[in-house]
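All protein chains but one are shown in place.
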Amino acid sequence: MFPTPIAKTSRTWQLTYQTLLPVAMVLWLLPLLAVMWFSIKPGADFTTGNYWGLPSSFEGFANYFLVFTGSDMPRYLWNSVMITVPTVAGAVALSCMTGFALGVYRFKGNLLIFFMFVAGNFVPFQILMVPVRDLTLDMGLYDTRIGLVLFHIAFQTGFCTLFMRNFIRALPRELIEAARVEGVSEWRIFWYVVLPLMRPAIAALAVLIFTFIWNDYFWAVVLTQSPESQPVTAGITSFNAQYRAMYHLMSAGSIVAAIPPVAMFFAMQKHFIAGLTLGAVK
Amino acid sequence: MTMTAMPETEIAAPPRRFRQQAIAPWLFLLPGLLFFSVYVIVPIIQSFQISFYDWNGLDRPDGTSTAVYVGLENYRDLWDDPDFWTSLRNNAIWLVLYLLAIPGGLFIALFLNQTVTGIRLYKSLFFFPFVISQVVVGLVFTWFYDPTFGMINELLGLVGLGPVNILGDTRYATYGIIAAGLWPQTAYCMILYLTGLNAVDPEQIEAARLDGAKGPKMLWYVVLPQLRPATFIAFVVTVIGALRSFDLISIMTDGGPGFYSTSVLAFYMWDVALSEFGFRMGYGSAIAVILFLIMLIYIAGFLWKMYRDEKGV
Partner (left out) sequence: MRSIFTTGAAALAAATILSGSAFAESHAALSGDLVIFSDMSNPAPRAVMEGMVERFGEMHPDLNIELTIIDREAYKTQIRNFLQANPPDVANWYAGNRMLPYVEAGLFTDISDLWEEGGLTETLASTQASMTIGDGIYGVPYTYYQWGVYYREDIFEELGLEAPETWDEEIANCQAIIDSGRFCYTIGTKFLWTAGGWFDYLNMRTNGYDFHMALTNGEIPWTDDRVRATFANWQQLIDMGAFLENHQTYSWQEALPFMVNGEAAAYLMGNFAVAPMREAGLTDDQIGFYQFPQIDPSIEMAEDAPTDTFHIPSGANNVEAARAFLLFVTSAENQTLINGGDGLGQLPVNSQSSVDDDEFLSAGFEMLSQNSPGGIAQFFDRDAPAEMAQVAMQGFQTFMVDPSSLDSVLDRLEQARQRFY
């Protein structure tokens, strides 16, 4: 193990390490802790200049309550869910198939198509912006959740295909060969042989895509406009416009907006990290 | 990765099966390809096309476009546009400084690669800036930097420095934003390295230890070579992250202060094409094309490496 395990080092270093850990963590999370601190203060503290001192009264409940009742925040959150979940389902479904096709079969153009997906995954969003916006307008899907979902599915397919294809590649081929000898149709091989083996990949990918899509801001700004369809990342800016200079509420709003992916991460940590490190590229 | 040869089965297969195996991949690919073409491939081509037009993005009610063909004029304008060069320069700064996330992530990973009580929680907490949306990260850091109440000035005040207005000063603003971006990116690199360190061969370490290697020497000659895959991935995601930077800039400075002093190509493109005063779709597309071409060099390199790996095995 590198570095040397702490148990094998001197007593002083052990103690230093034990104290260093929490200190380092507090420093690392300082900007975030500051916002949490802000979010439990009453608004009056900011007008009187009491930014960092103790809150003159504890207003955490009131602030968070207001975030949920005094604004469109619940709606934004709901939109985020309704954008993220279908995207995850769609992108995973499509990429299971493309990954299977590219991972199992040898045919002309296999590598070319695979590379196309990979390259597409690296493309700067901006080159898609104007045409995708026009396309969405033309289809009458501008400012709808479905318009955003369709685009996300398509774009994420690039990354997901890379991920799934590599995963399928690493599966034991004998299973597929055996099934073929038995005369099982290709679709049934996909459904009954390969798909069950892909469960860990599907879980990892789903968690990962969930976070990516939940945190998307750029496309939300380009393709949606109203509280009917905007996800929380875009909504938070409207929220802040509504409560401009009211830092206690803006802080509480930001925390609320950040919670779902954080919760997802802590709940599905193993899959999440497996996904990040296996698939390699965002 | 294995590339088991299939010819035996193919030859052995009866004609019907053979046909099925030839058609099946295309059927599996169809939906994915369709989506991908409509939303990614075709738009890329269209962007190239639009970049030859002067167009404010509006269509007349009867559906006809107001675009006028101008040939290469948008590109010529770019050449003379100081804001374009500012953005390009900032892109370069981003690219270079963002790479700090890699040693930073390695450092934290080494720090956390221990087995003491609660270390799992520490690892998660260190990682979690990466999970927060960039919008929130941007807001958090904006307040962190605020000239009246920002924590950074409180801290600088303690050591008798400041106050500074980081985001309001054209000299520092870009660096301030990059620092905010490095926060989640370092966390990302850290997790890559933590996983990599898990896979480091303990026997090699012990052997090296017996040979008297330790500290930095051990890291450089024994550990890092084994971490090469993690470093490669960290490099790839960091470069992409740097070139895609948009959210933070938009939230923290809106491209300002002054003349696009914190803009990068991705932001500048959006600003000239779709922001409050931006009506130049053709011009914006030309910027996107340039950004795409820059990225293409990099994509080509990545694909080349992948190609070698595929053929090599």
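Note that the chains are named A and B in the order they appear, and that numbering of residues resets to 1 at the start of each chain.
One rule holds for everything that comes next: contacts are C-beta pairs under 8 Å (C-beta built on N, C-alpha and C of every residue); 3 or more make two chains touch, one makes a residue touch a chain.
None of the values given here were measured: they were computed from a predicted structure.
Visitor: Which residue, B:Gln20, B:Ser37, B:Asn56 or B:Ser124, contacts the hidden chain when the whole complex is considered?
Guide: If we include the chain that is not displayed, B:Asn56 is the one touching it.
Visitor: Touch as defined at the start, partner being the missing chain; which of A:Phe2, A:Phe117, A:Tyr142 or A:Phe212 qualifies?
Guide: Going through A:Phe2, A:Phe117, A:Tyr142 or A:Phe212 one by one, A:Tyr142 is the residue touching the chain not shown.
Visitor: Considering the complete complex, identify which of A:Thr9, A:Gln225 or A:Gln269 is in touch with the unshown chain.
Guide: For the chain that is not drawn, the touching residue is A:Gln225.
Visitor: For chain A, which residues touch the unseen chain?
Guide: Considering the whole complex, chain A reaches the absent chain at 47, 72, 133, 137, 140, 142-143, 225-228, 237-238, 241-242, 244-245.
Visitor: Could you please point out the chain B residues that touch the chain left off the display?
Guide: 56-61, 66, 77, 80, 82, 146-148, 165, 167-168, 170, 253-254, 256-260, 274-280
Everything below uses one rule, namely that only the chains that are shown with their structure count from here on.
Visitor: What part of chain A is in contact with chain B in the complex they form?
Guide: Where chain A meets chain B, its residues are 1-7, 17-18, 21, 24-25, 28-32, 34-35, 38, 46, 49, 51-52, 94-95, 97-98, 100-102, 104-107, 110-111, 113, 115-120, 122-133, 135, 150-151, 153-155, 157-158, 161, 166, 169-170, 173, 177, 180-181, 183, 185-187, 190, 211, 214-215, 217-218, 221-222, 233, 236-237, 240, 247, 250-251, 254, 257-258, 261-262, 264-266, 269, 273, 276-277, 280-282.
Visitor: In their shared complex, at which residues does chain B touch chain A?
Guide: 1-2, 4, 6, 9, 13, 17, 20-22, 24-26, 28-29, 31-33, 35-36, 38-44, 46-47, 50, 57, 110-111, 113-116, 119, 122, 124-129, 131-136, 139-141, 143-144, 149, 151, 154, 183, 188, 191-192, 195-197, 200, 202, 205, 214, 218-219, 222-223, 230, 233, 236-237, 240-241, 243-244, 246-247, 250-251, 265-266, 269-270, 273-274, 281, 284-285, 287-289, 291-292, 295, 298-299, 302-303, 306-307, 310
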